[in-house]
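A single protein chain has been omitted; all remaining protein chains appear in their positions.
Chain nomenclature is as follows: A and B, assigned in order of appearance, with residue numbering initiated at 1 for each chain independently.
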Amino acid sequence: MAAPEVVAPEAVGVRTRRLEASSPRYGEKAIKALLGLCAALSVLTTTAIVLALLGPAVDFFREVPSGDFFLKTEWFPTQGFFGVLPLVVGTFNVVLWAMVFAIPIGLGSAIYLSEYAPSRVRKVLKPMLEVLAGIPTVAIGFFGAYFLVPLLRDHWPGSFLGGPPGFFMAGGAALCVGLMIVPIISSLSEDAMSSVPGGLREGAYALGASKMRVATRVVFPAAFSGIVASIVLGVSRALGETMIVLMVAGNRPAMTLNPVEVIQAMTAYIGVTATGDIATGTVEYNTLFAVGALLFALTLVMNMISIRFVRKFREVYE
Amino acid sequence: MVGISVSNDTATDEGQRAMEDSADSGEPEIVAARHPAIKVHTEVRQPETTEDHDEKTFELRNVSVSYGGTVAVRGVSMDIFHKDITALIGPSGCGKTTVIRCLNRMNDLIPTARVEGELLYYGQDIYGPKVDPVQVRKLIGMVFQKPNPFPKSIYDNIAFGPRAIGIKGNMDEIVERALRRAALWDEVKDRLGENAYGMSGGQQQRLCIARCIAVDPDVILMDEPCSALDPISTARIEDLMQELKELYSIVIVTHNMQQAARTADRTAFFTVVSDEDTGSRTGALVEYDRTDRIFSNPSDERTENYVTGRFG
Partner (left out) sequence: MSSDIERTSGRARLAAGGARSATLGALGRQPGSQVLRNRIFFGLIVVALSIALLGLALVLIDAILKGRNSLSLDLVTNRTSPRAERAGFKVAILGTLYLIGFMILMVVPIGVGAAVYLEEYANKQRWWNRLIELNIQNLAAVPAIIYGILGLAFIVRGPLDLGFILFAGSITLALLVLPVVIIASREAIRAVPPSIREGSLALGVTQWQTIWRQVLPAATPGILTGIILAVSRAMGEAAPLLLLGATTFVTFNPQPFSDTGYTALPVLIYNYATRPQADIREVAAGGILVMLAVLLLMNSFAIWLRNRYEQRW
């Protein structure tokens, strides 16, 4: 790749002024191709994921009518019941209550950090929230199973929502998942709000608006697309969470949105089935891929929506 | 001398009168070029060369550059001479930077750029099919408007080029020689290991000149090298250019016409031509001559307006 020797000028009598390449530079072209392959690996990975899911899923749907899968309400594959709704509803149970917790907490934190906090305070508190994002989910699941749920159980108000929870509790998982998601919402929303030009705020302040009004009526609408993107991303993350629901929400499918009850999430089902002793290739085993395909489709839709909102946000400000 | 091809506006009365005027005077093509009603595609009159700088480093023939369909500069024809300092002056948007970036194929870096016309370097077509832009840039170096030293030590800034290109030889000597030629050696010889960002703006720019010299080019292109510097640093670099002229041909773009008047052997004046129909603005070469003539006795009225400060 190095050019042939060019000797220090004084030694050369006549200058060569040739403009053609001194060497064909195959190395450069090879490197570009190699790097392109590295980038193309991402497409390969996505394709592989789709194939990994689709193949067995197609086998599955050959044996189980899709009407049964999507509409029936009993999930007991070893006994021949293939209605996926309990898993979906169970997952939704956790995700719903997680967002009910995470959205106000996340947005409130974001508004505080972006509009109210003095910069010294912000410098300390923002990284602290990010720490929350870095805690491994097993640790949060452990916290949920052995601190949070027992706490809730011990202090449960009578038979509210059907009585105190047992060992597993969808709502407990929801709180943990929500806590895990708070940094996603707060960080991205705060970024979105900080990107709103200062001029908009200052104009409003100059007209006599209070901080609250500026935050809620000026900054929030301006950053809305970014905020929605963060929430959608949070939902996507919550949908895909495995360890927390495994440890806290339980492993019994149930068609309920009641946070007190035990449910089984799609991710938990996948985890349990893959590590269980069902023979590969059977329709019971292929349920893993069918549920996985459904999960992948759901998160994919969420991600595309989120990307769309981020783009919309960027369009106005960049 | 040169031929002129005159386009159709001689049909108008004005044009007719202008042609008669020009025929009367001794310099028909120049007078014709002066009149706005006549669109003239002339090759600019080549000045007589009284020194031995008569080898042509660059020959431009009807060079036009467009960026994605919009023509930035059109129809530039001029010869740049060996070991001259050639200045390109004119108001902003007239294409001088675009033209200079063609000379070392830096416009290749802009995907939508298209260069038409002929551009010869010592007789070779710079844009020929077998030409390697990397090789071109080894021979034709560039110093940019804002000093852009690398985030390395002073020594490594200079040594980077020779090392990367494969120049063998005593690197210490190469670095010292480059720094001496850039009039920077005495100031930095004791701190070659320091980060280049610690230097002042003027020193950084001289470092960039030294860096450019270290790969032993033929030509140094300078794109408004002093516009980000204070007057004292500017003066030092102008002095430096006179020294560098002994070894390198220099082409300098400057928006400061006094700088051109002070330093350049030949000066090319560009302007912006507005097309009334389309509203598009295109750069064009108006006049190219020895500097003393451009400034004291320009042939084109537009040149005269610019150099006397009436506009631009």
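We adopt the following convention: contacts are C-beta pairs under 8 Å (C-beta built on N, C-alpha and C of every residue); 3 or more make two chains touch, one makes a residue touch a chain.
As the structure is a computational prediction, the values presented were derived from the model and not from experiment.
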item: Contacting the left-out chain in the complete assembly, out of A:152, A:169 or A:243; value: A:243
item: Identified contact with the non-displayed chain, of B:141, B:202, B:225 or B:283; value: B:141
item: Options B:56, B:96 or B:211, residue touching the unrepresented chain; value: B:211
item: Where the unshown chain meets chain B, residue by residue; value: 104, 106, 109, 111, 134-139, 141-142, 144, 146, 148-151, 160-161, 164-165, 208, 211-212, 215
item: Chain A residues that touch the omitted chain in the full complex; value: 1, 25, 27-28, 31-32, 34-36, 38-43, 45-46, 48-49, 51-53, 55-56, 104-109, 111-113, 116, 125, 128-129, 131-132, 134-143, 145-147, 179, 182-183, 186, 197, 199-200, 203-205, 207-218, 221-222, 233, 236-237, 239-243, 246-247, 267, 270-271, 274-275, 288-289, 292, 295-296, 299-300, 302-304, 306-307, 315-317
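Definition applied: only the chains that are shown with their structure count from here on.
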item: Distance from chain B to chain A - Cα centre to Cα centre, in angstrom; value: 54
item: Touch list for chain B against partner chain A, complex; value: 121-122, 124, 126, 128, 130-132, 134-136, 139, 165-169, 173-174, 216, 218
item: Touching residues on chain A, where the partner in the complex is chain B; value: 2-9, 15, 17-22, 25
